[in-house]
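Right, one structure below, let's go through it.
What you see is the complex with one protein chain gone and the rest in place.
Moving on, here comes chain A:
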Amino acid sequence: MSYMLQHLHNGWQVDQAILAEEDRVVVIRFGHDWDPSCMVMDETLYKCAEKMKNFAVTYLVDITEVPDFNKMYELYDPCTVMFFYRNKHIMIDLGTGNNNKINWPMEDVQEFIDIVETVFRGARKGRGLVVSPKDYSTKYRY
């Protein structure tokens, strides 16, 4: 459970949190605080929140409390991280086939910071799709 990262409790707050950021990437974690995979992800987010405060801000959204986006964002994974920049959804080519979100818990803090930085650099140039520095496809694992 993370007490330091801010929770958003309704759809309007999510909308305003993204609209309010002028030049920072908004990282939103959709999931449940009690979910073990979400706990892992929250830990990573908490560790890197301080380091990337200049170019990214992190929020947590409980998908049971805020079900507004579940259908449209296809939120059926236990833990989903999505990036927004200037009210625009930024896609990342992670090599997994799903460019819309990170739908697995990341444990490596530096890897996550690298991804967010890539998103920030690409989004600032107006890109809607950036390529992750590391390929997360399973083909290297086996």
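Here are some notes:
The rule we apply is simple: a residue touches a chain if its C-beta (ideal position, glycine included) is under 8 Å from a C-beta of that chain, and two chains touch if they have at least 3 such contacts; residues count from 1.
Here is the rule we use: contacts and distances are computed from a predicted model.
Protein name for the hidden chain, per its UniProt entry and selected from "WW domain-containing protein", "Cytochrome c oxidase subunit 2", "Phosphatidylinositol N-acetylglucosaminyltransferase subunit A" or "Peptidase S26 domain-containing protein": "WW domain-containing protein". Of the listed residues A:D35, A:D93 or A:E117, the one in contact with the hidden chain in the full complex is A:D93. Residues of chain A that touch the chain left out of the display are 11-12, 14-15, 18-19, 68-69, 71-74, 82, 84, 87-91, 93, 97-100, 128-129.
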